[in-house]
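Of the protein chains in this complex, one is absent; all others appear in place.
Coming up: subunit A.
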Amino acid sequence: MIAKKLSNEQIAMRCAKDIPDGSYVNLGIGIPTLVSNFIEGKEILFHSENGILGSGERPPEGLEDLDLVNVSAEPITLVDGGVFVNHSDSFLMVRGGHLDISVMGSFQVSEKGDLANWITDPKAIPGIGGAMDLAKGAKEVFITMKHTTKNGEPKILKECTFPLTAAGVVKRIYTDLAVIEVTEEGLELKELIPDMSIEEIQDVTEAKLIVKGEVLPLLP
């Protein structure tokens, strides 16, 4: 039986459940961006590296403001309680450990919580952006990503083979197959999609998965 994988929206929805009301959160590009669609009933202030705390959804057409954009230059709005700061203060929030959660995508994660999400080829033009600051500075780093590469190769590894963004920083991994917690003993499997066995998830995960308590069903 072919197991039903989560869509990107469903990965984001699952991750959003673990973000407490009242949190200060930075969302990376890709699946992390979708997390903001699933926070109904909670007040969460989203940080944007370009100097915004409290970035809101895209304005209606015609109300875009070129001075109010996110790091991808997309028009956004400012929510009530939001604030504009200069770039140093924006990263003071990040580097000073004031952000509660950074949700990021990743190429690879290791069993020690090492994160590799900025470059795959050391000879390519390097572009770091805010990734290293966020990975190291946020109180908790959540990763949302596909469990394997397009070719089916594991992305959750014993050791990352790509250059690291930061070592030992990842707290939880949300994929289209599972929810995994990084603990001192290793990677603990917390949730798994129905129809997939522990052997099957281990087959697509290079690092050893630990099963301690009950593995809950990861439902869409």
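Please note the rule applied: a residue touches a chain if its C-beta (ideal position, glycine included) is under 8 Å from a C-beta of that chain, and two chains touch if they have at least 3 such contacts; residues count from 1.
Assume contacts and distances are computed from a predicted model.
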| item | value |
| --- | --- |
| Among "Ger(X)C family spore germination protein", "3-oxoadipate CoA-transferase alpha subunit", "MoxR family ATPase" or "Aminomethyltransferase", UniProt-listed name of the chain not shown | "3-oxoadipate CoA-transferase alpha subunit" |
| Contact with the hidden chain (one of A:5, A:95 or A:171) | A:95 |
| Among A:44, A:109 or A:166, residue touching the chain not depicted | A:166 |
| Residue of A:63, A:128, A:198 or A:219 touching the missing chain in the full complex | A:128 |
| Touching residues (missing chain, whole complex) on subunit A | 48-52, 65-69, 71-73, 78, 84-88, 90-91, 94-95, 114, 122, 124-133, 136-137, 163-168 |
